[in-house]
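Note that one protein chain of the assembly has been removed; the remaining protein chains are unaltered in position.
Here the chain labels run A and B in written order, and each chain numbers its own residues starting at 1.
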Amino acid sequence: MRVDLYNLMMNRRSVLKGTSALAAATATGTLTAAPQAASAADDLRAQILAIPGVGKGQPTDADWQKVGAMCLDATKASVKEGEFKGVELSFLGLNNQNVHNVLFRGLSKAWADYTGAKINWIDLAQSDYNARLQQSIATGTVDFDIAEMGAPFEGDVCGKGLASVMPDWVAKQIDMDDYVGYLKAPVGTWEGKTYRVSCDGDCHNFNYRSDVFADKGLADEWAKAGNKTPWGVPTTWQQVQAVTLFLKGKKLDGKDLYGYLDPTKGWGGFAFYFLGSRATAYAKHPDDKAFLFDIDTMKPRVNNPAWVRAIQDVLDALPSEPADQLNADPGTTGFQQFLAGTGTMLSWWGDIGSNVNTNDSSTIQGKTAFSILPGSDDVYNSKAGKWETLASGPNFAPNMAYIGWGIYVMARVDADPVKQKAAWSLAAHLGGKDISLWCSAYPSGFQPYRQSHFNTKEWVGAGYDEAFITSYLKSEADSYNHPNAAIEPRIPGIFQYYSGAEDILAQIYAGKMKAQEGADAIAAAWDKLTDQLGRENQIKLYKASLGV
Amino acid sequence: MPPALKTTLIYAALLFWTVIALFPIFWTFTTSFKTAVDVTQGHILPFIEYWPDWKGLRSIGLSPDTIFLDSTPREEFFKRFYNSVIASTGASALALVIGSTAAYGLSRFQYRFAIWGNKDISFFFLSQLILPPVVLAMPFLVLYKELALLDSMVGLILIYTLSVLPIVIWIMRDQFDSIPVELEQAALVDGCSSWSAFFKIVVPIALPGMVAAFILSVILCWNEYFFAALLTSTTAKTLPVMVASQTGSQGIAWWAMAALASAAILPLLLIGIFLEKYIVKGLTAGAVK
Partner (left out) sequence: MALAARVNADRDAVSALVSDQRRILGRTVVRAALLGFALLLLMQILFELNNFPFGFPTWLPILVAYGLWGVALCAGSILQHGEAGWRALFVLPAILFTVALVIFPTFFGLYIAFTDWNLSSVDGRKFNGLANFYQLIQDPYFWNALGNMVFYVVSVLVQYAIAFGLALLLNADIKGRKFFRVSFLLPFMLSPVAVSWMIGKSMLEYRYGPIPRLARALGWDNPNLLGDERFAKFTVAAMDAWVWIPFMMILLLAGLQALSKEIQEAAKVDGATGWQSFWQITFPLMLPVSLTAIVLRVIFQLKLADIVINTTSGGPGGATDTISSFIFREYRDRSNVGYGTMIAEVYLVLIIIFITLLLKFTSRYMQKTT
């Protein structure tokens, strides 16, 4: 198959005469200007999506190697065979089972064979990641050339001048124009410069069990319980609460039903995003870019009525959630609960959707659908200090939690032009247009983040159910493109804020503190942290990250 | 109580605890052969409740169908396994050499270094055992950076030596205390120096105890996670860090985690089964003469 494909590519290249294959693929990816070339590009995309095929089990190392080899064309166009012989690159990333670095190893094997470069992998557990990065920066031991890093860390890395600015040829090779809108400037840049090769775009969407909301028996009971609205998928948090309380004690197919699932246990800061998803509709006013801090003073808003209401919602819902919820971190709610069939509604990153049909543990195939995060009937206006009901109806504010993983090249390679080219070539390979399509369709830890990822036909061709994938891609696209999307601050130490909040939230959820009292404690801790980190600087960087 | 009943109760209790001790180990090994469905349905007995699958071993490239193919996780696994072997045996050997000589000295001679007597020297060594490793994390990171020892096997061996040294000294001192002094005195009278008496007479007698101290050190170093995660990145990384990182944003691949955990504990289990005698000797040395 690879020989056929290679011939096909060569053929296409001779047709295009001198234009790089990548430029061709870029120009024609979803358009139909040059039918022959387009079909070749589409063929490649269709062929990689068939590895191993949706419903054929989780992809393995052999599959990653295959995909990596098939997507090497762009590299071949810009790099001569063996050009990077003798170059060694250190790549720092996560070592999560089957994803991230483990996946990158397979995907980049063909790249390394072709270019002659050697890659040394530095693998970190997700929970060690932040600490390791901070220690490297603070002690001046940046011992890696490339880092897989989340956008929230840009404050720590780009803000300290440790990253290399992306050369133009890379921007062209990976076709940055294809990114969804919110990943372009200002969120995609730092102080006007581009550093990140995005390989992921993050937002929380709303995952729900379509079978539960289609069940006649439950609809009858819902009506009997005196509810005026028809039984259906909630679109506001007020409805989510009502459904969660209603489902307590109900059964479907003999299994206990639960409504919404709240992760209450810390996850190295990542669990805070889940409170955020409940809070953004209350706290993110369309007229205000900020929702977590006041942008001019860094005064925390986490203890304002909007956030406190979100915390109180969790407290009200917890008695109706599964009994072990107090020891459930986001990993548990997503994979041990929701994918395994416990719980009806869940906010999570898009990983859930790409895992429903491809993860071996999933038991909810054909029973799942998606939407953007629920809204709220009223929204808190922080500047006016009061709740408002918008004329346009409920307020929606999808939570762009984490903004996505990216591949960053460190400034330390800039001194050596060959090494610099090698590092950027690898980053561009892993963030390439076709490879990223494969990554977003299979379990990888990465989600769709390019306009070209939202072509339903390609997904259906790979074996996805059309209704399912349409619903999934729509929820993602609608979140990304939402005008009132909540974008977190990319300031130094942001995970310290989250992690500190997690500790206090655990106390609140365990009943040791009231919602307001706990929120005040979080705000006090955050203020203290801001002073420790340098308030003026934080304000400056916060503004820079929002492009204000 | 009739003797028959008593015997029955004793064996019942023994079997009960055998199950408690061995079931988790059984669980770890068998989970590496379970598919996701077998995990979520809580199947326990292989061949009866579920049919074992090579899933776990496949994920590290060690199943029959992947063992001859290229596999990046397998390379990684072997590299770390090798590093773990070098770090734990290297550190244990070094600790044994300087630890048992120190123990011998403390057991036989009275020292006075400035205001320090034997008791103080012993406490100085033991106090290294009391310290929670997290206290030293940042200082060690800075120190290792300045010494260019970050991510090196030498660096890892040095810090592991430091952490097991007190235990080696504790075990060996009691070993030497239990050897009658008269044997060496005879040799000294014959004109031997203290060192040749040590090598010719004491070491052969204390050898089983030294083996015990060595094995115990290997166990502790093999399982060490904290400093391995802190001080290594590419060249010197070890196995426990790989086991610990089997979770993240894609849920937990239980079979893979179990396969890695099994591979990580297997060498120690074999040590436990075949060298149990020595371990017991090592552990008892301090408590009983």
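Couple of notes before you dig in:
Definition applied: a contact is a pair of C-beta atoms (placed from the backbone, for glycine too) under 8 Å apart; a residue touches a chain by one contact, two chains touch by 3 or more.
Quantities reported herein were computed from a predicted structural model and do not represent experimental measurements.
Note that the undisplayed chain, when the full complex is considered, contacts A, B. The missing chain, though absent from the display, is touched by one residue of B:T31, B:N83 or B:S217; that residue is B:T31. Touch with the chain that is not drawn comes from one residue among B:I67, B:A148, B:V181 or B:L207, which is B:A148.
Only one of A:G68, A:G268 or A:G353 touches the absent chain when the whole complex is considered: A:G268.
Of the candidate positions A:L326, A:V460 or A:L546, contact with the hidden chain is made by A:L326.
Contact with the omitted chain, checked across B:S59, B:T161 or B:T232, is made by B:T161.
Within the complete assembly, residues 10-11, 13-14, 17-18, 20-25, 27-28, 31, 39-42, 44, 98-99, 101-102, 104-106, 108-114, 119, 121-140, 142-143, 146-149, 158-159, 161-162, 165, 169, 174, 193-195, 198, 219, 222-223, 225-226, 240, 243-244, 246-247, 252, 254, 257-258, 261, 264-265, 268-269, 271-273, 276, 279-280, 283-284, 286-289 of subunit B touch the chain that is not shown.
Touching the omitted chain from subunit A are residues 127-128, 130-131, 134-135, 137-138, 156, 264-269, 322-329, 336, 340, 342, 492-493, 495-496, 499-500, 503, 506-507, 509-512, 529, 532-534, 537.
One rule holds in what follows: only the chains that are shown with their structure count from here on.
The centroid of the Cα atoms in subunit A and the matching centroid in subunit B are 40 Å apart. Within the complex, the subunit A residues that touch subunit B are 60-62, 65, 90, 92, 94-100, 102, 105-106, 109, 120-126, 128, 132, 135, 139-141, 143-144, 331, 334-336, 339-340, 349, 351, 355, 359-363, 443, 445.
Across the complex, subunit A is touched by residues 35-37, 39-40, 58-59, 61, 66, 69-73, 76, 138, 141-142, 145, 150-151, 229-230, 233-235, 237, 241-242, 244-253, 256-257 of subunit B.
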